[in-house]
Structure formats: C-alpha cells, structure tokens
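Only a single protein chain was left out; the remaining protein chains are all shown in position.
Labels A, B and C are assigned to the chains in the order they are written; within every chain, residues are numbered from 1.
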Amino acid sequence: MRIEVRDNLFDPFAEVSRYQQQHLPAGKYGATAVFVGSMRDFNQGDAVQQMTLEHYPGMTENYLRKIGEEAASRWDIIDSLIIHRVGEIRPDEPIVVVAVWSAHRGDAFEASRYLMEELKARAPFWKKETLHNGSRWVEKNTPAS
Amino acid sequence: MRIEVRDNLFDPFAEVSRYQQQHLPAGKYGATAVFVGSMRDFNQGDAVQQMTLEHYPGMTENYLRKIGEEAASRWDIIDSLIIHRVGEIRPDEPIVVVAVWSAHRGDAFEASRYLMEELKARAPFWKKETLHNGSRWVEKNTPAS
Amino acid sequence: MTIAVKFFASLREQVGTGEVELMPEQARSVAEVWSQATADQPMPANTLMAVNMDYVDAAHPVTDGDEVAFFPPVTGG
Partner (left out) sequence: MTIAVKFFASLREQVGTGEVELMPEQARSVAEVWSQATADQPMPANTLMAVNMDYVDAAHPVTDGDEVAFFPPVTGG
C-alpha cells in the first residue's frame, strides 16, 4: 500500500502503471480498479478558474492509511495506491487517484469505491474555488450517487 | 464511445490516457473509473502457462456496443472505452480495459461495473487455458463478487 | 441462398467443424438447424444460440440468409 499527498501535477495513469510494474507480483492480480477524480471547470453552475486544496499534514496521511487498511481487511486485495493533490490546481488536472489490485473483480471494484467514499467523508482536505468575482470554500462534497 | 477487439498486446493505462487526451472535453469530467482484467498465472488451483481467447467477430463488437449504449442510457456519462484482447495471451498481460468518464463519481463507478458485468455475461468470448499437461476450456466466469 | 451455421469454442471442437451451410428448406427453427447441422447430436444443456448475432432461444424461426450460431457460456473479461 502506498499513500501520497503531492503538491505538484501528476499523471494518474502513468503513476498507476509505474506502481504496478514496480510493486505488483506478475500474474497474481486479475483485476485492477482505478478511480481518478479531476478538477472540473464548473461547479454549482459557476465557472471555476482555479482551486486551492488545503489539508491537515499528518492527519491526512494517517486517515488515508487507516482507510487503506480498512479496505484491506474487508476485501481480498493484493495492493492499493492512493495519491492526492494539494495546493493550487487548475481545471482538468487530476486531484486524486485510487487504485486497487485483486485476484478478483468484485473485491477490486468494491474496495476502490470504499476508498473513494471514505476518503471523501473522512480525509481532512478542503477545496477553495476561485471564481471570476472572488473565491469560496466548497461547503460539502456531493453525495455518493 | 469506442469499442475495440484487439489481437495484440496493449498497455491499458496508456490507452485510457491517450483516449482521454484525444476525445474528452477538458474540464468537463470530474470522475474516471477504469477497470483492467489481466491474465493470472493460476486458475482453479492450476498453473496456467498461456491462454487463447476466441470470439465471434461481429457479434462481439455488436454486444460491446449494445452494453455501452445501455450504460450511457442508465447513467449520466460523458464517454466510455472498451478494449478486449483476443488470440494468444500470456500471464500478466491485460485482457480487457473498461473506462468511463462522467461529471460525478457515482455514475462513473456504477457504469464501469455494469460494463464489466454485462461484458462477462453476454459478450461472446471464450477462454482456453494451456496447462503443463494439456489445455481446457474455461467453463464459466466467476460470479460478480 | 443458404443458412450459415457457426459453432464456437468447445462446441466447435465437439461438433468437429466451425461452420456449415444448410439449405433453407432443411430447418425452420434454431433447434432444427442444430439437428441438421450436427447429425442429431445431443445439444449440451447450457448451449447458447444466436440468429444474426442476437441471442435467441431454440424455438426461434430461421429463414433464408440467416446466420445461426451455437456456443457454450461466454467467458471473456
């Protein structure tokens, strides 16, 4: 399991691919589920020019690890990766990538969904959006579906 | 939506990344859910050396497209990609990649899961495994979870 | 014209051929296509059937120019 908080742009698919090559045992995983959250250029009907992601250093990593360990205890997974961006972000840039490797697809799908929902519910990150006429804190996340 | 059946090795994450760059409107998708099915080197307790994937040309593509259209009608998705390998495959190589782009994560997660379950249930592909002492057809897919 | 009959995967190996053609007057349903094309071999219980690349059941009618396929449960993905 790897947990990372990054303050610079990353390529989520290249990161997943690299992690897989370096850490996963060849031929053992049959299922890889990946989720990427990206910055949209609109929210709640307004154009968003930029976003600043604040976090609580230390607690953020603790909770990402805790969530990863919970997923590993609930599902039969081989490995997982979470990378989350902080700092200034522009539209279309990735914010988060979550990847889960498992022997079977059910475990991979469900664990990746769990990681994302728990991350959004419990990991201490906060988004502030820059609009054309000022900025605002995002008050709450969208529900799961 | 792109549907492809390929008889050569592909890099699933590079394919998803390239498709995204070429076809997705920047800043409009907030959620990308990707699933990759890979060949394991074991199945039902036996070491598997190689696999041959047969399909029904024409019907396979029709059903992948049908499944993709069903997902697009059920969930609010922006685009989707399905690539499935056929022919001779070695352990650790990707068999299938499914990617769904949406404004919201619930739609992306659920549509990608739907694509995989329906693909496994209805798309005419058949796996034959080569073991050290001969070969066997895989008789049925593992259940969803 | 004719009816094109296809067999895939383990059924292809079992029947001994991947493709045969029937004259339209030889079969009016998918079940009759199977009997004619396989010389009355028993059809495995889990056999799937398609006419013109859509799933159908054994009672489905066939007509001149149809493509009829038989195959075992699918195992892709």
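Here, a contact is a pair of C-beta atoms (placed from the backbone, for glycine too) under 8 Å apart; a residue touches a chain by one contact, two chains touch by 3 or more.
Please read these numbers as outputs of a predicted model, since none were measured by experiment.
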Missing chain: touched chains present in the view: A
Sole contact to the chain not displayed, among A:Leu53, A:Ile78 or A:Val100: A:Leu53
In subunit A, positions touching the absent partner: 37, 53-56, 58-59, 62, 84, 95-96, 116, 119-128, 137-141
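Basically, only the chains that are shown with their structure count from here on.
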Subunit B and subunit C, separation of their C-alpha mean positions in angstrom: 26
Mind checking the centre-to-centre distance between subunit A and subunit B? Centres are C-alpha means, answer in whole Å. 23
With chain centres defined as C-alpha means, what is the inter-centre distance between subunit A and subunit C in Å? 48
Using the touch definition from the top, which residues of subunit B touch two or more other chains? 37, 116
Which parts of subunit C, given as residue numbers and ranges, touch two or more other chains? 77
